[in-house]
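Sharing a structure, written as structure tokens. Questions coming.
In this view, the complex is presented without one of its protein chains, the others remaining in place.
Up next is chain A:
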């Protein structure tokens, strides 16, 4: 990362690019001609990731519902039995705490749900972390942001491409 800021011009470009990207973010259109485009890994998505989180019925006492789908890039076919790892800063623990981490498997229609403690704002935003890293498809780390910290659900869609 340090190579990104070796010169002032580079730094200015980076800052300008960040501001520009933030401004243009709302205008982007998903690719459609070549079928369903794969979900790119988000910046900061892998932060405080712990590999190999156990598959659990729920994380902690629950109360907040993380839902999502996992589909294949291109034809959009649902992918059953895929392992998705989830972690967040919640009312019961920090992102780094092992007990804040858990994994679940998608059902026959490629859907997953995880009952987990309420996500609370941390590092400036109420956000969750999700990972697909089982190897059959390319690894994806997501960092979705809640539209309101009072939300009690968060929905996340994965589109994976073969590794």
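In this text, a residue touches a chain if its C-beta (ideal position, glycine included) is under 8 Å from a C-beta of that chain, and two chains touch if they have at least 3 such contacts; residues count from 1.
Here, contacts and distances are computed from a predicted model.
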Chain excluded from display, named as in UniProt, from "NADH-quinone oxidoreductase subunit N", "Ferric reductase like transmembrane component", "2-aminoethylphosphonate ABC transporter ATP-binding protein" or "CoxF protein": "Ferric reductase like transmembrane component"
Candidates A:40, A:61, A:80 or A:149 - the one touching the absent chain: A:149
Absent-chain interface as seen on chain A, which is shown: 1-2, 4-5, 11, 14-15, 18-19, 22, 42-44, 46-48, 89-91, 94-96, 120-126, 143, 149
